[in-house]
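This is the structure, below, for whatever I ask next.
Some chains have been omitted; the remaining ones sit where they do in the full complex.
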Amino acid sequence: MTGPLRLHPDRLFPTDPDARSIARRLYATVADLPIISPHGHTNPRWFAEDTAFPDPAALFIVPDHYLLRMLYSQGIPLETLGVASTDAPEAVPEPRDIWRTFAGHYYLFRGTPSRMWLDYVLSEVLGITERLSAETADRIYDAIAVRLTDPDMRPRALFDRFGIEVLATTEAPLDDLRHHRAIAESNWGGRVITAFRPDPVVDPEFEGFHDNVVRLGELTGQDTATWRGYLAALAERRRFFAEHGCTSTDHGHPSATTADLDRDDCEVLFDKCLRQQATHEDAELFRGQMLTEMARMSLEDGLVMQIHPGSVRNHNATVFARFGRDMGADIPGRTDYVRALKPLLDRFGNEPDLTVILFTLDETSYSRELAPLAGHYPILKLGPAWWFHDSPEGMMRYRHMTTETAGFYNTVGFNDDTRAFLSIPARHDMARRIDCAYLAGLVAEHRLDEDEAQEVAADLAYHLAKRAYKLDT
Amino acid sequence: MTGPLRLHPDRLFPTDPDARSIARRLYATVADLPIISPHGHTNPRWFAEDTAFPDPAALFIVPDHYLLRMLYSQGIPLETLGVASTDAPEAVPEPRDIWRTFAGHYYLFRGTPSRMWLDYVLSEVLGITERLSAETADRIYDAIAVRLTDPDMRPRALFDRFGIEVLATTEAPLDDLRHHRAIAESNWGGRVITAFRPDPVVDPEFEGFHDNVVRLGELTGQDTATWRGYLAALAERRRFFAEHGCTSTDHGHPSATTADLDRDDCEVLFDKCLRQQATHEDAELFRGQMLTEMARMSLEDGLVMQIHPGSVRNHNATVFARFGRDMGADIPGRTDYVRALKPLLDRFGNEPDLTVILFTLDETSYSRELAPLAGHYPILKLGPAWWFHDSPEGMMRYRHMTTETAGFYNTVGFNDDTRAFLSIPARHDMARRIDCAYLAGLVAEHRLDEDEAQEVAADLAYHLAKRAYKLDT
């Protein structure tokens, strides 16, 4: 369907006129605060090299697994969308054809956050004034393609225009951080830091685990065939990351399981994992032990710890075989925190200098487990609504189900968690609007005074993330 | 409490005046669309014989397990409500006495969908203008009893007056479909089709499973004592059903477990089940295997597959012993889909020509499992809010928790799923109103433009059901 593309200034605010006025007033005070992006997946190379982004399809569609999922679910083959399969890697369509397929199915995204993010990017970042559809596909493609050649559309210029104060990328321990070094050594002032994501070297079921651990030894000069050497190597890579601005680690495990084994058991288990003789249960136990080890190292080097558990990765065996990882076939499962975290909490739960930020894909845990845990343990904080729940309804449910038990100050503001750089302002804007809408509801129902809501709005939009991720220095 | 009975034209719409106006406009465009009822439990005999409905108690109360549940929970014996017990089958009260008991407890239904459906039927279908209560019980009973003798209150006349385009009933494979044949051979134009519900012949724990399988062999001339013959017999009955208009199958299993065993294991397992030597785990595995077999057959014959899992049937042992099945003692339990469906999805999840519609009684699965699954796998679609959740709040939660991840186009419109024929327009009206209310909220919050919402409203009310259930031919 064709039509004009216009973002309404009151979008996402409550419909009741009084509540809407309050939301407007709150939002006005936070709309232009700088963006703190403490967790995400943009490519540091963009900012190191600062070259123009490629065509519209390569920029928007091919790397966005939200879009690929939805289109694939409606029977559109991934090949048609520019994703190369292992069996026919050459058969990739023209960018314009990919774009047309996408535009013709844009109606599928009605009511989804992807639609709102894309409309924001098209309108606010790229200046498009028509709704995307089969009819407007070509015109919009051409307009974007031209716009991308402008110097003010280069990564660093956009970073500055977006008002980003700090942006964290995510790298594995084997990464040499060359792009971060290049950025630091450049004359550009943008703050792009890394985050330490050790999954490839701490998860025995990760592809190439054994070789990764060997490589870790080579990089650090430690004997990673031993438990002691392995831990020393990890500690050393953490130091290396911290020297490149890193303030946090991130752990994407299938569950929140933690363990606190004694040293002998750790050595035996590590050995089994390294020899590739670990069962699924051994691997789970090892990952759990590594969370506790990472917490111990965090106490020493001060890195903030993030746990992103509960995704069954690569659920679709056929898609995984033909297209590889991260092609939209990750499906959440139930996640337990109360029992799973106990070993780590028994050991470090009351440490004043440790921060562990918990995320979930299982919304049932918000009010039952996460808010009670974060509302008690000094080390625990709640990360924002994540992934499938990084959406207007998802964020609203998050506030409704966590605030009454955990309050606002056991949460850590917003993460955009995205690889879609152009959408970063859209995502932060959505989060700020929803938080203001939630606060406006509290004020309109006389559950919070407006002056206090104003202070909270700024905390949620800016200060809490800065503080929780130790970005205030 | 006495009072007038009047349905408000704005019922179920948002209270905010702007959002309400939008809802009114959306609803006006879908209110009179024909009714597609692709899944339900009305009796085909009604339409084959077209005789008058009996008294008010037998029509409204005795067969409605929603009403029986609530009344029984408040200490009213089922016998008093006209349900015959096995120990005193004769002791059934007069219809008027049943009606009086019900009317005197009508206040129990405040805030429930049963109340809204009944008020709709009383007001819109039967022309009653007083609220049902102890005081008005007799007057209303008499008015209905008289009205039921009118020719325009016969099943076919109501079918036409309700604007039903197609109505599916549900039959077991052993059914001879005589009523459907009679309808087809009559000079009446109403489209009443069947759906294939094989539980009695694929669930080893169903009463009479062994005899049912023997009967299946007799009906088809296949040797159902062998795995191969059993499958052939099922395929044949599916063909027979398809010839009588059937476009879908339906599976009411205790869980969503699927399996994909090799042929030898299937034969051994089938043999065990047939000899009644299967454990509960064997039976569960067999049911799981049969879902995968049914999916395979669907690929061949094109029948759409529906899975309704997660009800613990006949939870109340005493009620089951005294009154039998379906007397309101079915209680939902937790349902897992992510692991349970994997065997079936590994085999058929990416087939372009297969449709599997998933239902749930466990609302926690909406945002955690079902929306992510349906938002990825081409074969999966989400059935509407089911049973206890076929209600204003339930339907609203369904949209709130599925739309952002699965969109609208991985859902299949509304099912009334009812045996209460007179309530069919009430139920579709409720669903259309709630969907318009939900869409109006999106429009009022500027998350969707009104022209697009209008298109979606019609899709949800009419087109999606028609398309998903292959009723457009």
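A few notes on this one:
Which chain is which? They are A and B, in the order written, and residues in each are numbered from 1.
FYI, contacts are C-beta pairs under 8 Å (C-beta built on N, C-alpha and C of every residue); 3 or more make two chains touch, one makes a residue touch a chain.
Everything quoted here is computed from the prediction, not taken from an experiment.
Sequence-identical chains in the complete complex of this entry number 3, based on the file rather than the 2 shown.
One rule holds in what follows: only the chains that are shown with their structure count from here on.
Computed from the mean C-alpha positions, the centre of chain A lies at a distance of 40 Å from the centre of chain B. Contact residues of chain A toward chain B in the complex are 1, 3, 7-8, 10-16, 69-70, 72-75, 107-113, 116, 131, 312, 315-319, 328-334, 361-364, 388-389, 391-394. The touching residues of chain B, when paired with chain A in their complex, are 14, 16, 18-19, 336, 338-339, 342, 345-346, 349-350, 352, 364, 367-369, 371-378, 380, 400-401, 403-410, 441-442, 444-449, 451-452, 455-456.
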